[in-house]
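Below is one structure, written out as structure tokens, with a few remarks after it.
The other protein chains are all here in position, but one chain of the complex has been omitted.
A, B and C label the chains in the order they appear, each numbered from 1.
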Amino acid sequence: MSGQFHRPHAWAWFLERPGYVRFMVRELTSFFVAGYLIVLLVTLGRLGGGEAAFAEWLSALSGPGWMLAHVVALIAAVWHSITWFAAVPQAMPVYLGEKKLPAPLAAVVMGYGPWLTVTAGIVWWVLR
Amino acid sequence: MSTELTMTLEVFRYHPETDHEPRFQAYEVPYDEDWVVLDALNWIKDHVDGSLTHRWSCRMGVCGSCGMMVNGDPKLTCAVFLKDYYPRPIKVEPLVNFPVERDLVVSLDGFMDKLEAVKPYIIRDDVNDTSGGEYLQSPAELAQYKQYSMCINCMLCYAACPVAGHEDEFLGPAALALGHRYNKDSRDQGQAERLDVMLVGEAIWGCTFVGECTVVCPKHVDPAGAIQQAKAVGAQEFFKRFVAPKGAGV
Amino acid sequence: MKRSDEAFWWALFSAGGVMAALFVPAFVLVTGFLLPAGGDGAVAAERTTQFAAAVGWWPVKLALLGVLALSFVHCGHRIRHTLMDLGLRRYSGLLKVPCYGGALAATVWAALLLWRV
Partner (left out) sequence: MAHGTTHEHDVIIIGGGGAGLRASIAIAEENPDFSVACVSKVYPMRSHTVTAEGGAAAKIKPNDSLEDHIYDTISGADWLADQDAVEYFVNEAPSEMIQLEHWGCPWSREPDGSVAVRPFGGMKIERTWFAADKTGFHMLHSLFQTTLKYGNIVRYDEHFATRLLIDGNGRCRGCAAIELRTGSVRAILGKAVIICTGGAGRVFPFTTNGSIKTGDGMAMAYRAGVALKDMEFIQYHPTGLPGTGILITEASRGEGGILVNKDGYRYLQDYELGEALDVSDPRHPQKRAMELGPRDRLSQCFIKEKWAGRTIETKDGHVVHLDLRHLGEAKIDKKIPFVRELSRNYAGIDPVYKPIPVRPVVHYVMGGIDVDSNSATSVPGLYAAGECACVSINGANRLGSNSLTELLVFGAQAGRHAARFAMDNPDYDVSELEAQAEDEGARIRRAWFDTSRRNGERIVTLRTELHDAMENGAGIYRNADSLQSACETVADLRARYRSVTLDDHTNSFNTELTAALELGSLIDVAEAMAHSAIERTESRGSHQRLDHTERNDDDFLAHSMAYHRPDGSPPRIEYKPVTITKWPPGARTYGAGSGLKGEDR
């Protein structure tokens, strides 16, 4: 008798279901966000180094390579925000008596609303 | 009548007394648009091959016996219809992430241990006495845990969870959701005891919120949500230790 | 058995997740696009001044440091778990050193940089 059969695990398990792929993409946003934050630190460093250094750095950043990198970073950051707000109603359900606040509404109240406010506020501050 | 139409079921076969490796066996079954996949399996067992082995009972999606992989997805076979796949063949396998006992039957030993570990029952300090009547619980308090009490232990969530497949210490979606269900029950006082089990090692922390457990759950339990909430409670308790003096059961 | 310290890291991860979700897209817009491609000289200079003034204000510095610190832990935690999911599960303890250590180092670095702004 050979007993129970144990199925082997695939190394690339994350390709087995579309949901796993989506999960992995979500998790990988953290690599890009982390990369961007390091670049942000460099930016802050140059800002501390005086106007000339900062201007030189900004001029470098306006090159196509950096632009493309920032496009990727933006996509990753936005995807992180979207997936995070989708999770908020699950992780922090809000009850109004017997009823749970519907997930889309909860995502707007606890996610998209504050997000758009913060983003608009920061952009407005810089652009005004 | 549609009696002449047929379709193919490719069924995972494994017998512990004779096989070292599983194989697939194809069966031609009558196609009936009212049939669920389970009906086709029962037809095979009754009429073609009595050695085909699977579990089932209620055929109405509540006993939790007949969970299997149907074309790669964990499903209650009493709740998926042949017509959803016809005319393509249907591949039926035992739930993944469990040891296979025979054919479509998997071992639940691991799950039963994990379920027991989370102490899924009311824990209270007072003496059990029915003479005072029922404990009051408002509809709002009921709503706090009701969803998590709907688990039928069908194990589809374990089959959908990559962590359950890779990490033995992980208690898994159903057991954690049931632990959380009792923590959220206003009649219960056992949260600290349960957290002593849930917050150890990878028991709950193994979860990385893949979320597929919630996607496949046939009873809309949302174990993924329950687990994140339980983690948040765990985090609160962690920080409370620094605020409240030791042993203060705040 | 003792409860895991993972609660601590998970709490910071969650807080960082919120911070990153709320702030990082706006940061990328500002430092990746609005400042480097800020139009002609006068406008660009104006924007740079605005930016410098804001970051130079100490309440903003503190807030920014908070957002950055939590976001770093968030990323470190996620990277650690992604590496575990990709097959390094048995090194889960060891991975804490580069992941959380890196987040801490980045935070210290950020504090020094912000101090100088």
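Following the convention adopted for this analysis, a contact is a pair of C-beta atoms (placed from the backbone, for glycine too) under 8 Å apart; a residue touches a chain by one contact, two chains touch by 3 or more.
Here the structure is a predicted model, which means the values were calculated and not measured.
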Displayed chains contacted by the hidden chain, counting the whole assembly: B
Residue in contact with the excluded chain [from B:G61, B:P89, B:G110 or B:G201]: B:G61
Listed residues B:T6, B:S51 or B:Q236, member touching the removed chain: B:S51
Chain not shown, touching residues in subunit B: 15-18, 34, 45-47, 49-51, 53-65, 79, 101-103, 105, 108, 112, 115-116, 119-122, 128, 130-131, 133-139, 141-142, 145-146, 149-153, 178, 182, 185, 187-188
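In the analysis below, only the chains that are shown with their structure count from here on.
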Between the pairs B-C and A-B, the one where more C-beta pairs touch: A-B
Gap in Å, rounded to a whole number, between the CA centres of subunit C and subunit B: 38
Averaged-CA centre spacing for the pair subunit B and subunit A, given as whole angstrom: 31
Sequence positions of subunit A contacting 2 or more other chains: 14, 27, 91
Subunit B, residues touching no fewer than two other chains: 162, 166, 208, 232
Of subunit B, residues touching subunit A in the complex: 14, 16-17, 19-22, 72, 96, 99-101, 107, 139-140, 142-144, 160, 162, 165-166, 208-212, 214-215, 222, 224-225, 228-229, 232
Footprint of subunit C on subunit B - complex, ascending: 162-163, 166-167, 195-196, 199-202, 205, 208, 231-232, 234-235, 237-239
Subunit C residues within the subunit B interface of the complex: 1-8, 10-11, 14, 81, 85, 89, 92
